[in-house]
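And then subunit A:
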Amino acid sequence: MGDPIVSFAEFEGSNATAVRIAPGDDARVLLPHLDRLTLVEVTFPAFRDGRGYSSARILRESGYKGTLRAAGDVLVDQVPYMKRCGFDDFAPNAPLDQTVVEKLSGLYPEPYQRTVDGAVPVWKLRHG
Partner candidate 1 sequence: MYQYDKYDQAIVDARVEEFRDQVRRRMAGEITEDQFKPLRLMNGLYLQLHAYMLRVAIPYGTLSGKQMKMLGHIARKYDRDYGHFTTRQNLQYNWIKLEDTPDILADLASVEMHAIQTSGNCIRNISSDQYAGAAADEVTDPRPWAELLRQWSTFHPEFSYLPRKFKIAVIASAEDRAAMRLHDIGIELVKKDGVLGARIFVGGGMGRTPMIAPEINPFVPAEDLLSYLEACLRVYNRYGRRDNAYKARIKILIHEHGADNYRADVAKEFAHVKTLGLDPPLAEFDRITAFFAAPAFDATAADDLDLSDPDFAVWVDQNVKPHKAKGYAIVNIAVKPTGGIPGDATSDQIDLMADLATAYSFDELRVTHAQNIVLPHVKKADLYAVWQKLNDAGLANANLDLISDIIACPGLDYCSLANARSIPVAQKISERFADLERQRDIGELKLKISGCINACGHHHAGHIGILGVDKKGVENYQITLGGSGAEDVSIGKIMGPGFDENGAVDAIERIVEKYREVREGDERFLDTYRRVGNDVFKEAIYG
Partner candidate 2 sequence: MKLLTGNDLGSGDVVWWTGKGWSRNVHEAVDAGDAAEAILKEEEAARRVNASYAVDAGADGLPLHIKDRVRAAGPSVRKDLGVNPEIRLEKA
C-alpha cells in the first residue's frame, strides 16, 4: 500500500503524495506538485458526470506520470474512454467483468484523435 490519500481540500499545504479529486475540483491546482504525486484518484460519484475525463487529460497533458485512478461509479463500457484519457487504474464500486474489459480493449485499435495514452491517431497513420 502507498501513502494515505488526502482529499483535495487537505492537499494544499501538505506534503501528501496521493490525492483524491472530486468532479468539481480544479485539476490544474495540482500541476505545480506533479513531481511529488504518485497517485491521483479521480472520483466518479455518478457515471454520467464526465468532468473526471477532463481532469485526467489535463494531468497527463501536463506530464503527470504517476498512477491515475478512476474510482466510484465506473462502468465497464466507460473503461476504454477512460484509458484514452490517461487512467491506468480502476476502483469501481461494482467489480468490472474482466472478460468484457479484455474484449473491449482490443476492439478499437486506433482512435481518430490524438490521445494521452500514446495511441497513434488515424490521421497520423494515414500521413506518417
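Please note the rule applied: contacts are C-beta pairs under 8 Å (C-beta built on N, C-alpha and C of every residue); 3 or more make two chains touch, one makes a residue touch a chain; residues count from 1.
The candidates were selected such that all candidates are chains of the complex that A comes from, given by their letters.
Since the model is a prediction, treat every value here as computed from it, not as a measurement.
Enquirer: In the complex, subunit A is touched by which of the candidates 1 or 2?
Expert: Here subunit A touches candidate 1.
Enquirer: Applying the document's contact rule, which stretches of subunit A touch candidate 1 when the two form their complex?
Expert: For subunit A paired with candidate 1, touching residues are 23, 47-51, 53-54, 57, 61, 75, 77-78, 80-82, 84-85, 97, 100, 103-104, 107-115, 121-127.
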